[in-house]
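Heads up, one of the protein chains got dropped from this complex, but the rest are sitting where they should.
The block that comes next holds subunit A.
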Amino acid sequence: MLKQNRWQTWLSYLHPQYTACMTCHKKAPLMKRYPQICEKCALSIPWITQQQCKVCGRGEYCPDCQRKSASQRYFMFNRSAVYYNDTMRQWIADYKYRGQERYAPLLGKMMIEAYQLMKREMIEFYQKRWNIDIVTGVPVSSTRLIQRGFDQAAVLAEYLATYEHLSYIPLLVRQRDTLKQSSQGRQARLLNMQEVFSYAPHTPQWLATYQSPTLNILLVDDIYTTGSTINNCAKALIEAGKCHQIDIQVFSLTWARS
């Protein structure tokens, strides 16, 4: 086995055989940093490196966070890894709707990089240690979970938690199935999201085990559009904290900011 592998290594120098890139399907040398994609695709990732809006992490001018309705905000702020452009839309559609789960390591890796960027920014801002106690994901409903076979936010959160040695705990449940957010307008989305999320029965006990008056929770999701999903989840988490008089700060990290 080893012998054959060594031969193959030598042969591969003389005659490299590339596997196809997952996103563009062309045969090309794949990147080591980002799993399963070629360099061209890796360079096309629209990273958000400079936030214009410090609240929702948008890379451009953001009128939404200055509206009056936005004052009812339960989470601290949101940061996103990438802009939600056509390429990214294609990727997430391939992953979520078509079910190509090979995207999971790639998206997970992108989340990790976004988290590191976020951490650097926070340490600069707070001028001290800033750490996350619990990572949790925005849940999907059980019917959709059975239909789709996986929970994308949980998968991303787990990738992040394992890499950063944080603890991932599913703290939230979705009460009812909502219409797909991607097929609705802004107002409808905001209404659609009300009273959908609540904390899981075991959540207060979990939070109590930390024996700390304040907890930082990182909420992970795939796409941030109006922020209503994140806001409702944060509200549920804060309510869960009130059971044991724990002050909870929710930070949100999403993969894309549309």
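Throughout what follows, a residue touches a chain if its C-beta (ideal position, glycine included) is under 8 Å from a C-beta of that chain, and two chains touch if they have at least 3 such contacts; residues count from 1.
FYI, contacts and distances are computed from a predicted model.
Hidden from the displayed complex is a chain whose UniProt protein name, among "Glutathione import ATP-binding protein GsiA", "Succinate dehydrogenase / fumarate reductase cytochrome b subunit", "ComF operon protein" or "Biopolymer transporter ExbD", is "ComF operon protein".
From the set A:K26, A:R102 or A:R186, the residue in touch with the chain omitted from the display is A:R102, counting the whole complex. For the chain missing from the display, the contacting residue among A:R6, A:R148 or A:H202 is A:R148, taking the whole complex into account. Where subunit A meets the omitted chain, the residues involved are 94, 98-102, 104, 145-151.
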